[in-house]
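All protein chains but one are shown in place.
Naming follows writing order (A, B and C), and every chain is counted from residue 1.
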Amino acid sequence: MVSFESDYINGAHPEILRRLAETNGEALTGYGTDRYCESAKEKIRAAIGLDVDVEFLTGGTQTNAVVISTMLRDHEAVVAAKTGHISAHEGGAIEYTGHKVLELPQENGKVMPTVLEDYLETYYADENHEHMPAPGMLYISHPTEYGTLYTKAELEQLSEICHRYNMPLFMDGARLGYALASRNTDLTLTDIARLCDVFYIGGTKVGALCGEAVVFTKDNKPPHFLTSIKRRGALIAKGRLLGVQFDTLFTDGLYFDISRHAIDMAEKLKEIFMAHDIDFFIDSYTNQQFVVLENGQLKALKEKVAFSFWEKYDDTHTVVRFATSWSTTDSDLQYLDSALS
Amino acid sequence: MVSFESDYINGAHPEILRRLAETNGEALTGYGTDRYCESAKEKIRAAIGLDVDVEFLTGGTQTNAVVISTMLRDHEAVVAAKTGHISAHEGGAIEYTGHKVLELPQENGKVMPTVLEDYLETYYADENHEHMPAPGMLYISHPTEYGTLYTKAELEQLSEICHRYNMPLFMDGARLGYALASRNTDLTLTDIARLCDVFYIGGTKVGALCGEAVVFTKDNKPPHFLTSIKRRGALIAKGRLLGVQFDTLFTDGLYFDISRHAIDMAEKLKEIFMAHDIDFFIDSYTNQQFVVLENGQLKALKEKVAFSFWEKYDDTHTVVRFATSWSTTDSDLQYLDSALS
Amino acid sequence: MVSFESDYINGAHPEILRRLAETNGEALTGYGTDRYCESAKEKIRAAIGLDVDVEFLTGGTQTNAVVISTMLRDHEAVVAAKTGHISAHEGGAIEYTGHKVLELPQENGKVMPTVLEDYLETYYADENHEHMPAPGMLYISHPTEYGTLYTKAELEQLSEICHRYNMPLFMDGARLGYALASRNTDLTLTDIARLCDVFYIGGTKVGALCGEAVVFTKDNKPPHFLTSIKRRGALIAKGRLLGVQFDTLFTDGLYFDISRHAIDMAEKLKEIFMAHDIDFFIDSYTNQQFVVLENGQLKALKEKVAFSFWEKYDDTHTVVRFATSWSTTDSDLQYLDSALS
Partner (left out) sequence: MVSFESDYINGAHPEILRRLAETNGEALTGYGTDRYCESAKEKIRAAIGLDVDVEFLTGGTQTNAVVISTMLRDHEAVVAAKTGHISAHEGGAIEYTGHKVLELPQENGKVMPTVLEDYLETYYADENHEHMPAPGMLYISHPTEYGTLYTKAELEQLSEICHRYNMPLFMDGARLGYALASRNTDLTLTDIARLCDVFYIGGTKVGALCGEAVVFTKDNKPPHFLTSIKRRGALIAKGRLLGVQFDTLFTDGLYFDISRHAIDMAEKLKEIFMAHDIDFFIDSYTNQQFVVLENGQLKALKEKVAFSFWEKYDDTHTVVRFATSWSTTDSDLQYLDSALS
């Protein structure tokens, strides 16, 4: 069945598989000390254009938990939108590390600067604030869980507020490629590295089998990070699996090509929905599109193409998600177009 | 350089890469719900010959931490040999989950039944034992960290003691294939499943890129295990990566073929060491061989082949480890033979 | 200065000090195994009229953390009002134990049954709910943080919903005495024990130096609870300190006398506020009264009597709290009356 269910329905971009096979016979040292990890880090630094630290982890929830729990101090909590991935959809992985997620109201999936600032002012104005966990980091996702994007102005404001309050700014970039390739963004990879204290370049949802590249931008990698990763069960023996994949993704701009392809497909997808008078739930310029389907229409369409349930809209309508990726084809889109007719 | 450094120096067995490529374009559901995970579980059940539950995780330390922390009750600790992997080499991953590792003296890397029984008797005889964490599980590795093996009689005794004291018996099988393929074992996979409450079939060190198959043998999989895995950051989106690998390993006995090959190579390795009058540190019948090198000899050999430092033997000698795997060849062995001459 | 700052501004009720002195010279066993702990448990069981398990802990946050973390299963979280003490004012103590607090909207500080039911229905209707921590317990405080009370009908509904969804119902009774002594409640101690699975009878804020009595009502005390308490650093050597205090509080109804006295004082306090045309922020029938003061009035009053800042009301008004306790006297009230004139 043609599927728009997610951006991780298929395996890896073929070039990644080719390189894994090509390097398979080389004897390499373990735990991320191999030459492909080194090379991948070098290429990522070059793409960013700043002298940053890069480390590889396996998946998104793992990365969020490792980064947040190693960067927060004992008495601190992480601030996030109520719809942030760490708030809602990671099984309580942050709390498992002993830290609270302080949930803020969101606007189109985003933490707005004024909301953050009000929250921080209220917190510090409270005489009893030392009885509450201190806001010790801001977590944002870009694109957000609703496919939306922060503007450069918003990110600059968030960054300024965070630094004024001595909180690192952490960007979950599980789908970062799609943000960078969007036709409606003014934020570059270098801007992000400059404004955030730590972020990650998602691999799993942008063409890899698995893997996320964490970027520490301010000479702020937690000390003895390897031990911290190890004790969280997040260090894999064959580190080459991550090194080769990211080395491939950052060779000849593959990461950006994959992302652009998915955006091109998403823009065509939007045109198809518009042509069929289907309402958008939210205005997204990335690879995830959220539309409102009448429940009968949903049921009929479900028999022909795969997509994801998102949330109930009202008694007769449902919000669903369609995602594109490196593997989405024009024929997939044509098939959807026909199915909607 | 010819390398005997570990059994994870190379990538995956070529058949695994072939199958990953072959299935790459199929749209599959995420998080381990795909058909390859199902098929792999079915084949593992068939290989064991018992109706067990199987779940896939990414690496060994992660698996130890997930299994131990979901099976222990709040007031319990896990008992292990002082040289057990969880005691010494996992960065405190078990303690990270909040539970103590109660370390017992070892014999050739093994927890001997009498040692365990004495420990438990002493614990329960102490009037104040409720002020100490209760022994709630026994962890053993098979092969051990020294390449040694439990006999069937020993495993039966450990199992009987554990069940008498209401403690699940957990076997770390990161290198289980090499135990099963050893020429000096009387324990079958079915025996292990019968005698242990939970164990895992290691993939990472037996030909996979990553992955361990956890087997719950007594209808004792922790409830809502998926959520527990998720909150430990151990659930990967493209579960197919694990499913396809284990499906391949358990098709036409590949897992056992890989293991046998490594054992054959290890036996030839032993012959070479014997021919060169090199002393063994411990008597191992699996793919890891520990020998004692005079420090000058070590230095000279190090220039020609790669192997691992293990521990200081005395002021002039050192214990080193040589490991074989699916990728070890006869020409590697010949090269070593020459290098030792 | 006359103080209404909290119900823990003074030491213990004099009868408690008298009994501590009287029993001081007796040689008693430690860690809660002494005869006063036993006697106190027996008297609490008699006051409740049901065969329950009772255990003593030192303070409220500690009790919440111990009870919640020993009763939740690994994959579960605790549900609470956003204004619940565990959500907002315990420094992230629940998250420190690895579990999330799922925050619900509140009404006068209370979790309303329909809100809870909607939440649970939505959770279980979500196909991906296993990616979120499961609601595994309901936490309510009675009186709430705003001094309000659940009605018997509300508690019955919450209890029914909880049991339908297999969630224990936990009542934080840090100020339980004031709920029971309120002139506007239809809930008895026996009702509470019947409808809740676990609750505690607060000592610290009802006349003791420290101490909370946890009551497990359904033969559901976590196994090996002493070890669980110990490993949370919550077991005190001289358990007599808690035993003697609760034995005294439950001798001749002292706990209820103390509570009634504070309620009588609170009712008079309300009359004084009404006489001075001061607005109530919320309608409370317990020992905490929340009123809205104009900021100039607040500043003037602050020079004469002590009370607590609660929250900003608007730019010119502030919500403040006045609390009564065993030590509040008629002359304190007269002084306040004068100070307001």
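The rule is simple: contacts are C-beta pairs under 8 Å (C-beta built on N, C-alpha and C of every residue); 3 or more make two chains touch, one makes a residue touch a chain.
Computed from a predicted model, the values in this text were never measured in an experiment.
Across the entire complex, the residue among B:Lys100, B:His163 or B:Lys218 in touch with the chain not shown is B:Lys100. Considering the full assembly, C:Ser6 is the residue among C:Ser6, C:Thr83, C:Ser182 or C:Ser259 that touches the omitted chain. When the whole complex is considered, the residue among A:Ala46, A:Ala125 or A:Leu226 that touches the unshown chain is A:Leu226. Annotation for subunit B: contacts to the undisplayed chain at residues 75, 77, 88-92, 95-101, 103, 125, 127-128, 130-133, 309, 312. For subunit C, the residues in touch with the chain missing from this view are 1-3, 5-6, 8-12, 14, 17, 20-21, 23-30, 58-66, 90-93, 95-96, 204-205, 209-210, 227-228, 230-238, 240-241, 306, 327. Think of the hidden chain as still there; on subunit A it touches residues 31, 69-70, 73-75, 98, 130-134, 222-224, 226-228, 230-231.
Basically, only the chains that are shown with their structure count from here on.
Taking the mean of each chain's C-alpha atoms, the chain closest to the overall C-alpha centroid is A. If you average the CA atoms of subunit A and of subunit C, the two centres end up 41 Å from each other.
Averaged C-alpha coordinates give centres for subunit B and subunit C that are 50 Å from one another. A straight line joining the Cα centres of subunit A and subunit B is 34 Å long.
Each of residues 90-92, 95-96 in subunit A touches at least two other chains.
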